[in-house]
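Missing here: one protein chain of the complex. Every other protein chain is in place.
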């Protein structure tokens, strides 16, 4: 399993009139989690996109257990649990003071600039090879 | 089944550097869908909140099939497929020019201002009664 | 003067924990105003971008007089008050039930894909010519 830990601090702009973080605003946090997981494994998503390899989200799922509020520090655990060739699945666990407040996953497809599915780039396969062997 | 149709036009602010709508920005569209479904059935979510009944999202799921781009007109079909007492599940189908570009669902719990689960308000039950009998 | 009227309905996602619309969320509304002003004058911003002409925001200013709240209908009056060659200034007036709740302006520069300043495209000049002569 490949794992990574990130931390974010809840922004005022992320709250809604219920007084808690608006549910859609968790999704950019998951993106921070996967950006960091890739970086820690030598992959820059920014460079990948520049080289024409895109990783659009094809599925997102979140279970919200406890609210997050303004100025909370949230830790994001991001995990890749199995190797894959065409699609990547990442799992997420969000915690506030050790308590899990949300879990979720995202699925991504490798695509080129024209929107056509492509194979996982070599660097991705290398990351999988070193992690799962 | 209770259904409702809404339309939105993609905003520039909803796109990202991939040139398409950022995945998190579909979630406010689903919210527009359920706001309208409730309104069409005589329920104002705005009034419900003022009377102390909240309906926070406890689960969200979206499958993205085709991208949405700036200025596209997207139609949102929102459905409640079965009655429920403690939680409400809504299903969504997003279309661009008749083609389904995304599907998803959300699950909501009834809560009071203190964050405690409560029963579905009478007006909700009446909506269910008239729809499912 | 070139003017245009648009209407939006406040989304739940646009509110913050103060119970009103978060100030940054007015800016996409101004963008809707200028998208419509251009459309009504035969200019599609979407097509302009595809043809390589960008109109990035170089200055934004908003005065907030009264709050906007969830589900409010807001009308946006967008105005171009004078012709210009290198930059375009738009003025905005936001109203809720006839009352002005915010005013503002934005300034935009014409740029190519490489980020270099360019002259206003012919279609823009034609719009100015027919409006200000």
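Observations, loosely collected:
Chains: A, B and C, in written order; residue numbering restarts at 1 for each.
In this text, a residue touches a chain if its C-beta (ideal position, glycine included) is under 8 Å from a C-beta of that chain, and two chains touch if they have at least 3 such contacts.
Quantities reported herein were computed from a predicted structural model and do not represent experimental measurements.
Note on the undisplayed chain: of the listed residues B:2, B:24, B:58 or B:102, the one touching it is B:24. Screening C:43, C:62, C:79 or C:125 for touch with the missing chain picks out C:62.
In the full complex, chain C touches the hidden chain at residues 17-18, 20, 23-25, 27-28, 49, 54, 56-65, 67, 115.
Interface residues of chain B with the unshown chain, by the touch rule above, are 12-13, 15-20, 22, 24, 69-70. By the touch criterion stated above, the residues of chain A touching the omitted chain are 11-13, 27-28, 31-32, 35, 44-46, 70-71.
To be clear about the criterion, only the chains that are shown with their structure count from here on.
Each chain gets a centre from the mean of its Cα atoms; for chain B and chain C, those two points are 28 Å apart. In terms of their C-alpha centroids, the spacing between chain A and chain C amounts to 34 Å. The set of chain C residues touching two or more other chains comprises 12-13, 70.
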